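Dumping the structure here so I can ask a few things about it.
One protein chain is absent from this view; the other protein chains keep their places.
The first chain written gets the first letter, and so on, giving A and B; residue counts start at 1 in each chain.
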Amino acid sequence: MMNRLDTLFKNTCKVMEVLLILIFALLVLDVLWQVFSRYLLNRSFSWTEEFARFSLIWLAILGAAYLSAKREHLSMDFLYQKFSSAKKKKVLLLIEVCVFLFALIVMVIGGFNLVYTTLDLEQLSGTLRIPLGYVYSIFPFSGLLMMCFSIYHIAKINSNQITE
Amino acid sequence: MSIEVLSIIVLFVSFFILLMLKVPVAFSIGISTTISLLLNIDSLPGITTIAQRMITGIDSFALLAIPFFVLAGEIMKRGGIANRLINFAKSLVASLPGGLAYVNVLASMLFGAISGSAIAATSAIGSIMTDRMEEEGYPREFSASVNITSSTTGLLIPPSNILIVYALASGGTASVAALFIAGYLPGILLGLALMGYVAFVAIRRKFSKEQRAPLKEIWTYFRKAFFSLLLLFIVVGGIVAGVFTATEASVIAVLYAAILALIYGDIRVKDFPSVLLTSAKTTAVVMFLICTSMAMSWLFSFESVPELMSNFLLEQFSNKFVIFLVINIILLIVGTFMDITPAVLIFTPIFLPVVVALGMDPVHFGIVMVLNLCIGLCTPPVGTILFVGSGVAKISVSQVIKPLLPFLAIMVIVLLLVLYIPEISMFLPRLFDL
Partner (left out) sequence: KEESGTKTLYLAHTLPQTHPVHKGILKFQESLDKKSNGTLKIKIFPDGQLGSEREVLELLQIGSVAITKVSAATMSNFVPEYHVLGIPYLFRDKEHQFDVLEGPIGKSILEKGSKFYLRGLCYYDAGSRSFYTSNKAIRTPDDLKGLKIRVMNNQMAINMVNAMGGSATPMAYGELYTAIQQGVVDGAENNPPSFVSSNHFEVSKYYTLDQHSAVPDVLLISTKYWEKLTDQEKIWVQEAAEESSEAEKKYWNDSVEESMKIATEAGVEIIIPEKSLFAEKSKSVLEEFEKENPDLSSLIEQIKKN
């Protein structure tokens, strides 16, 4: 069971890595294109800026889920370092519960309601004319991923495979 | 007790507890904001509002400069640029008493300037310099202190991501171009002040010095570092001269760094995916912090905290110099507990209206604020540069605190100078009419 979960986790991370690299590469090309079209072709395309902004949102939010998977969000372990290992385990579990709850309440429920509202109201973006709900959908989606990663980490902490 | 006061107390207490329990900073901010907002409004609108603030908080073209400067820095880091800068700095200043410590400061300034990130400077320079300095008799704690504090100069010397964040938080009243050019003198002043203290210690403790490098050697190392340093002129010069915006300049920096790294053979095309992934992670750390910080900042506006704070300050203190001092003391406290990005995003809207009403230029305040919060980056309990710096020096945080104290005192003195002598920050922006 755990083995299969490990494989699933690894593969999910791989897919996210590929996505993040692609989004970042597109972002670079998009803004480069904006600069060159402005200076060399002397015209500007209004979609380049919007595309860049939306890509940044995806990069940041999907990246945040990836950081959750890798447990690489910025955190302060000043006090934590002084705890005994039994206490550390409890704290680690508590951290995952906190992440899980925030992901569930704000990112999944709040984010889904936001996506639902903007889709329901047919809000389109200014120039690309894509529904804003699609852009925002990365938010509840990443929240869902974060919840899964938290559960996975909790299992790992319980079986003492994560100790720090 | 009014609900506003209660919810602000709940906010700070829950934030502090979560933070101390090693809950990631971004989540600590997000969770405490959520709890506090839900004391005020219905739950579904409340959590949806937080979700909306998090997303719209990073929906900004100006913020794109951050991932691009991160990426440019990452490309250069892979290519041994740290070594090239250290060698150049060494040929310049290693022959002075305490020479290697100067090398550390100067290399941190150059590297921090290029990469726009203090953490990158701390780890890149510190990992090389601490061992070299130890070989020549510098205690590791001392080297770490030099490295930690001097890395913060990179946040003032452009390009600087935190100044971009401040420009965003100032609501456009301070332009990125003006902030960038304003950061030069305070950043250099801080570097020089740290060197001054190093000289004092070096002479007293008789640290070794090296042979004066012949001009030819300086020239060789300069040539090797030249194209990396040229980037600074292209980027900052381009922004200041109005050739391009900060975001455009940042993507030019990526292109330039990539071409340079390919020419030097520092990096191969097949390395780019991993460079992009590392940069994506760094970007996500900062951006997710910005997301939840923007939500907390919104909550403060919703609770009229900026208004309350401004009334309080203006009623309690009659003299504007005292108010500036009080604001800086508050920021020093904030800085010890909060990372610099959320601190800038959350406290700029609170203090900027007050200082502007008292006649301070938003650009000047931005420099003061960043310099102030840099000090907090080097102090426990929450100090990312302190942790990274002691980490790469392979010593514990508590070992480094005592030798660090005089350096922090120097930073406070520089802060007071920059605070009360606006010309240090404003001379260059005025010269360039920004």
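Definition applied: contacts are C-beta pairs under 8 Å (C-beta built on N, C-alpha and C of every residue); 3 or more make two chains touch, one makes a residue touch a chain.
Here the structure is a predicted model, which means the values were calculated and not measured.
Enquirer: Which of the chains on display does the removed chain touch in the whole complex?
Expert: A, B
Enquirer: Quick one: say which of B:I41, B:I203 or B:L230 touches the chain that got left out.
Expert: B:I41
Enquirer: Which of A:L29, A:V97 or A:L121 touches the chain that is not shown?
Expert: A:L121
Enquirer: For the full complex, which residue in B:A62, B:L92 or B:I395 touches the chain that was left out?
Expert: B:A62
Enquirer: Go through subunit A and note every residue touching the omitted chain.
Expert: Interface with the chain not displayed, on the subunit A side: 42-44, 46, 49-50, 113-114, 117-118, 121-124, 126-127.
Enquirer: Take the complete complex as the reference. Which residues in subunit B touch the chain that isn't displayed?
Expert: Touching the chain left out of view, subunit B contributes residues 3, 40-42, 44-46, 48-49, 52-53, 56, 61-62, 171-172, 175, 177-178, 241-242, 244-245, 298, 301-302, 306, 349, 433-434.
In this section, only the chains that are shown with their structure count from here on.
Enquirer: Between subunit A and subunit B, what is the gap in Å from one C-alpha centre to the other?
Expert: Each chain's C-alpha centroid was found; their separation is 24 Å.
Enquirer: State the interface residues of subunit A toward subunit B in the complex, per the touch definition above.
Expert: Spelled out, the residues of subunit A in touch with subunit B are 17, 20-21, 23-25, 27-28, 31-32, 34-35, 49, 52-54, 56-57, 59-64, 66-67, 70, 72-80, 91, 94-95, 98-99, 101-102, 105-107, 109-111, 113-114, 117, 136, 139.
Enquirer: Can you list the residues on subunit B that touch subunit A in the complex?
Expert: Touch residues, subunit B against subunit A: 18-27, 30-31, 34, 44, 47-52, 54-55, 58-61, 63-64, 67-68, 71, 244, 247-248, 251-252, 254-255, 272-273, 276-277, 279-281, 283-285, 287-291, 339, 380-382, 384, 397.
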